[in-house]
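Structure first, then comments.
A protein chain is absent from this complex, but the other protein chains hold their places.
First chain written, first letter: the chains are A, B and C, and each begins at residue 1.
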Amino acid sequence: MSVEAAHDAHGHHPVQYHQFEDMEQQNETYIVGMWSFLVTEIMFFGGLFLAYSIFRMNNQAIFTEAGHRYLEVDKGAFNTVVLLTSSLSMAMCVYYAQKADRVKQLLCLGFTLLCSFVFLGVKAMEWSKEFAEHHLPGANFAYVSDAHLSTAKAQIFFCLYFAMTGLHAIHVIVGILLMVVLGVLIAARRPGVKYYMPVEMFGLYWHFVDIVWIFLFPLFYLIPGKR
Amino acid sequence: MNNFPLVPDQASTFAKQVDDIFLALTSLTVFFTVLVFTLILVLAIRYRRGSNVNRANPSDHNVLVEIAWTTPPLILGLIMFVWNVKPYAEAFNPPANAEEIFVIGKRWMWHLQHSANGIRENNELHVPMGRPFKLTIISQDVIHGFYVPDFRMKRDAMPGQYNTVWFQATKPGKHHLFCSEYCGTNHSEMGGWVYVMTPEDYNNWVKSGGTTADKASTPEQAGYDLFTQLACGNCHKDKDSMRAPSLHNLFGRHRSLQNGQTAIADDTYIRKAIRNPEETLLQGYNATMPSYKDSLDEQQIHDLIMYIKSLGNGSAVSLQKATEAATKPAGGANPSAAPASQPVGSATPAVPAVSAGQPAAAPGTAGGSATGTVGGKF
Amino acid sequence: MSAEAIPPGIVLERESASRPNYLNWSHSVKDWLLTTDHKRIAILYLVSITIMFGLGGIAAMAIRAELTSPHGHLMESDTYNKMFTMHGVVMIFFFLVPSIPATLGNFLLPLMLGARDLAFPRLNLLSWYLFTLGGVIALGAMICGGVDTGWTFYTPYSSIYSNSNVAVTLVGLFIAGFSSIVTGINFIATIHKMRAPGLTWTRLPLFIWAHYATSIIIVLGTPVVAVTLGLVLVERTLHIGIFDPAIGGDPILFQHMFWFYSHPAVYIMILPAMGVINEVLACFCRKRIFGYTFVCGSTLAIAVFGFMVWGHHMFVTGQSLYTGMIFSALSFIVAVPSAIKVFNWTATIYKGEVWFSAPMIYCLGFIGLFTIGGLTGLYCSSLSVDVHINMTYFVVAHFHYVMVGGATLGYLAGLHFWWPKMTGRMYPEGWAKVAAGLAFVGFNLTFFPQFILGYLGMPRRYHYYPAEFQIWHVLSTAGSSVLALGYAIPLVYFLWSLKYGEKAGPNPWGAAGLEWTVASPPTQFNFDELPVVTWEAYNYDVPHENAIVDHSKNVLPDAEGASHSAH
Partner (left out) sequence: MEHGSHSSEIAYTDSGAAHITPPSTYFKTYVILLVLMVATIAATFRDFGTVGNNAIAMAIATTKATLVVAYFMQVKGSSRLTIMWALIGFVTLPFMWATMVDYLTRDWIPHIGWQ
């Protein structure tokens, strides 16, 4: 209530909040806020990437074997393409939001949503395969090594694999929820999203999800080389 | 000990060095603290509100002054740092003649074994003064910390990893042994005493078999028994065979592994080879050896390592020790000659007594351990 | 004060009593619990944090009582372990980390910046709810059943061996971590984008600088500990083994990741307190802080170097020798910015006009105790000395000197200083001085003996201890009761002052700073018209030309408790 009161009093842009002087200040503040949030996300994943690097460094052999033998590069590559494409369509969504083209904006958002479902679908296929092969860390973990390497470290590999791709998937799921909300609000012509800033902020989030996958893909599926 | 102690005993070669640095740091601290306190008090009182003093031309910045009071702390700090490096680094690097003591921490007791004479002790350590001892420390469950304040010596006992530290005691007497890393319910009771003895007393103590010595065997002997019991010799023969490499002269040798790496056959390597043999698989061999990860506890693995060590050193071949170990008498049954073995007036009352001759095979149950997860069963 | 002396754009609200302020414009519970007003959220935080401080304090008193005798008979070992865990977890995660930023920072940041609110008011409210939710979960777990891992949650004890409510507590801490992240983001965006016109970075009060540096540490560090504790949680519930050596994991990695946050976390606690000290000191010396640029720089230097020294917690864990050396050297270097601050504060007093008010006494106490706390930190960064004192009472004493003698005294200094602004009432000055004195004496009596205990080799987290240490423990316990009294008195008189305290004008201290130009308590949107800043911070040196307030009317004659309100 206080917010509305302030708006009326100041006669501001309808989506401008009372604490800001003008829309420009508000937008820039959102961008700074969003980026500092992404910094926390970088550090959040960073902890896991550090753990991965250290275990990888100390157990290069088994990590290579586990990655190459049990993770399928084609699926990973396909998912990379899916995510990159979704990133493109998200960028276009922001573009059309800036151009105030509501229909195209919704189409782009819908396509991004579709991509994220495809991504999760492929991920689910991969995970169910790992479940079936008892690669889920825990009591039922089983791993057969061709080169007779330590299975304990294989468990660490899958532990990190599930933790990192799982955390990434959680981000995708959160992204899906946000996209649905955004889409509904845009379709309903709500003033809050009519302005492009919420879409742009979601776009930043979605591109960040993409960046995480850009690193996860080579780390788990590719390196150091198929020989 | 008096009732108003200020500084602990200096009972090792490190103690003096640490105390010197401590003293220097304390001088610095006192100097700067007195300086700051005096300045604050004098200035605050002098320039209290209402006092009639000259406040003309107050300055609010002065780069030269800033540099002047930044540089000395920086230089002093770096001097202190450099001074500290030597004792710290030395503690990582035991002298060549250091006798090894193997330490296992488990909730909530310390289990120690002298490599030279095989005497095993619980929550007590007897050492002679004037001789260096290397401690190889590992934990069977959670992280513990092996801490002897009078020696200014501390090293964590990590599960799954050998940490080493060494000391040379300088003062006969009884010194506290604490667990410094929080380890659960009876953390504060996990400790005991280190007895530093004169060399003569120590020799007598050793002759008598030690306080709580396990008279059955030296670690090499125990390792040999295990070796036989587990039938390791079926594959690991005197010479390299098709099925397995020989363990003679293994210790200290460079090994080329299946995974392309090379490793030096040290304690850690052999421990790994017993627990996860596929990780240390040599080039040219198949992985037929099972893992003994779940069936051997740290004590038994250590015994095996000691036995393998006794089979000769790959870098400087000496089989003498092996022969000695095999022929050494199993130790007398004379525990009464030990010095006072119970802590007097100490606060470590509830350490569960572990019987003297308890076989090493069942340590998981010793000391009232609630975990028993790694108990050695064959 | 003549009208033309007021800088343009500032409206002094002399008729504060007649206008509704942020406290009394509405009284419904809903308006309090759903408020997005940074000032109300600050009050909500103040209440939560005080409750937490009380709980942590009770645990501390229980610990001290138990340790009066070497064979403590008050509680079982397990109970004791749960007590010190509760003390640590509550005090660190639920008191020290949020104390100054979430209360004073929340309240003052927009006021000092000349803004109507923080950048994201609803996120601010969310932060309080996350804090409360996390606090309820963690406290619930710690009271119903307890947790016995120590606040450090070292693996594998926390992940496998402990039989207590570790998992639930970790969930609580995980949630509370996000509360602090949200606050950090909010502060960063606010400081960057909500400054009043003319309020350049070099004109910012150092309090703002301190919160900026703190927010950066929060944003960079907290996610790491969140993911680390999250992994422990997963490990504990699903028995996977990233930190469990039994299946190939690495407990030292846990310590690296944990201290990567938890060492900078001590700067999260101390930097805002330093910010408070700058404001209080400048006001009660009637002088600009000496070497503003250097104090600023040292704040940022602490934030940056703070991320490079975590390994000094691990000198005896089996970390490599060389890593130890690097971390030790960097730890000595990080002491320098702290030294810069102490020296600059001392120099500020020179040629000042020192007013020994209660906040000033807390502030001087802070400088002294922080000096000792900081210097004893050097012992802990010394490789070979630390081998001896690590995990002993020496370390306990050291960080209590920084955390209690530093952060908590700074918090109390700030609370007294801004209490008139927050509530519109003066606290009783005489009692406040008594409390400040008691806290200072009690504190030293409690923790100085612990330095000696530590050097004697008394390990921390010990329930039973050798009898020869008893004398020092008894002294420490005696001191702790004095300290407790020193904390209890403010609680009483602050509550008392809400009803009976003398009414405070907009600027009872005659302080510089935008927050003193608005009414006490401020109105809901802080400023009727946003200020334009044309002066430097701490413009006390020109009191009669363009100062915001008329000092002559505010000067408190001599004795404590005399009339403050000029307006």
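We adopt the following convention: contacts are C-beta pairs under 8 Å (C-beta built on N, C-alpha and C of every residue); 3 or more make two chains touch, one makes a residue touch a chain.
Everything numeric in this text was worked out from a predicted model, so none of it was measured.
Although one chain is not drawn, the whole complex shows that of A:81, A:103, A:142 or A:173 it is A:81 that touches it. Only one residue from A:32, A:71 or A:199 touches the chain missing from this view: A:32.
Of the candidate positions C:51, C:321 or C:498, contact with the hidden chain is made by C:321.
For subunit A, the residues touching the chain absent from view are 21-22, 24-25, 27-28, 31-32, 35-36, 38-43, 46-47, 49-50, 53-54, 57-58, 60, 73, 77, 80-81, 84-85, 87-88, 90-92, 95, 98-99, 203-204, 207-208, 210-211, 214-215, 217-219, 222-227.
Contact residues of subunit C toward the unshown chain are 188, 192-193, 195, 197-202, 216, 220, 224, 252-253, 256-257, 260, 307-308, 311, 318-323, 326.
Please note the rule applied: only the chains that are shown with their structure count from here on.
Of all chains displayed, C has the C-alpha centre closest to the centre of the whole protein C-alpha set.
For this pair, subunit A with subunit B, the centres built from the Cα atoms lie 46 Å apart.
In this assembly, the C-alpha centroid of subunit A lies 35 Å from the C-alpha centroid of subunit C. For subunit C, the set of residues that touch two or more other chains is empty.
Taken residue by residue, subunit A touches two or more other chains at 150, 152-153, whereas all remaining positions touch fewer. By the touch criterion stated above, subunit B contacts subunit C in their complex at residues 1-8, 14, 17-18, 21-22, 25, 28-29, 32-33, 36-37, 39-40, 43-45, 47-50, 54-62, 65-66, 69-70, 73-74, 77-78, 80-81, 84-89, 91-92, 107, 141-143, 145, 147, 149-150, 152-156, 158-161, 163, 176, 178-189, 345-349, 371, 373-374. Considering their complex, residues 70-71, 77-78, 81, 148-150, 152, 154, 156-157, 160-162, 245-246, 251-252, 285-294, 315-318, 321, 324-325, 328-329, 332-333, 335-336, 339-340, 342-344, 346-347, 349-356, 364, 367-368, 371-372, 375-376, 378-379, 381-385, 387-388, 390-392, 452, 455-457, 459-469, 471, 541, 555, 558 of subunit C touch subunit B. By the touch criterion stated above, subunit C contacts subunit A in their complex at residues 36-37, 110, 115-121, 181, 184-186, 188-190, 192-194, 219-224, 226-228, 231, 234, 238-242, 247-250, 253, 256-257, 260, 524-525, 530.
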